[in-house]
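Removed: one protein chain of the complex. Kept in place: all other protein chains.
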């Protein structure tokens, strides 16, 4: 599966439905949050999650993330790696190992 | 940028810090929601967003999505395309064109 | 503590700062979500939460809920009780007792 094929499939899906008009960055950001909560709903009461539902909702979050990245001209994987470089600096191994604290609490 | 390289970089980052112990599917799902809200914060009051912040927060959402997918043995792009096939059926072009209604309102 | 005094204090706070212009129902709904995630962040990794932080973030969620209710002319406690009546019907005691399933799974 190539990234460009996925982006292309999403673009076609949106274009066919003339949905670009609704896809402002703000509306897409809201949609990411809404779908993230539907993903979380699978873990609401601490019971074992239904993996098929989890997969569908995780896919929805990813889809809106990809649409937003595409809208803003960002490469999804590149921005993940750029942020990872920043996070490595905020959480150096020797300080952060085995701890879940925020960087300003380390 | 290859997907497997990104996943590999994330795995190393987590392993070096011994953070795997915190990365239950539930905790990762919470993290997706938390970061999604930080992304949304850039659009809270309808003013122009700071794109560097948007990029960082979108990267955080994507990062936790990739970690969750990896945890559950799911391929991020494959599940996006599988879900897209379902969504195509729920929103057929002739009914959904130019409308933002939910499928049960079309 | 009377509800009308709290609402009145919030109205004055907003008016003094001329923030009413930002408080569209949509922006307030985004704000409820954003603050809800900050509340959730206290429970992100399953560690004991800092209760002072929890109190502050819960207060923020409540504040935006009260501002939204006030904007829409709704009484916060009345709508809670109205919804409770609906939820009682969706989750009858004999079916729902001791179960965390959604109503359509009972």
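We call the chains A, B and C, going by the order they appear; numbering starts again at 1 in every chain.
To be clear about the criterion, contacts are C-beta pairs under 8 Å (C-beta built on N, C-alpha and C of every residue); 3 or more make two chains touch, one makes a residue touch a chain.
Since the structure is predicted, the reported quantities are computational estimates derived from the model, not experimental observations.
Peer 1: Which one touches the absent chain: A:13, A:43, A:77 or A:91?
Peer 2: A:43
Peer 1: By the contact criterion defined above, which parts of chain B meet the unshown chain? Give residue numbers in ascending order.
Peer 2: Chain B touches the chain not shown through residues 30, 33, 37, 44-45, 47, 100.
Peer 1: Footprint of the hidden chain on chain A, which residues?
Peer 2: The missing chain touches chain A at positions 22, 24, 27, 30-31, 33-34, 36-38, 40-41, 43-46.
Peer 1: Using the document's contact rule, name the residues of chain C that touch the chain not shown here.
Peer 2: 1, 3, 6, 9-10, 13, 16-19, 21-22, 25-26, 29-30, 32-33, 36-37, 39-40, 42-43, 46, 49, 51, 54-56, 58-63, 65-66, 68-69, 72, 74-84, 86-88, 91, 93, 96-98, 100
As a convention for this text, only the chains that are shown with their structure count from here on.
Peer 1: With centres defined as the mean C-alpha position, give me the chain A-chain B separation in Å.
Peer 2: 2
Peer 1: Among the residues of chain C, which are close enough to touch at least two other chains?
Peer 2: 30, 33, 37, 44-45
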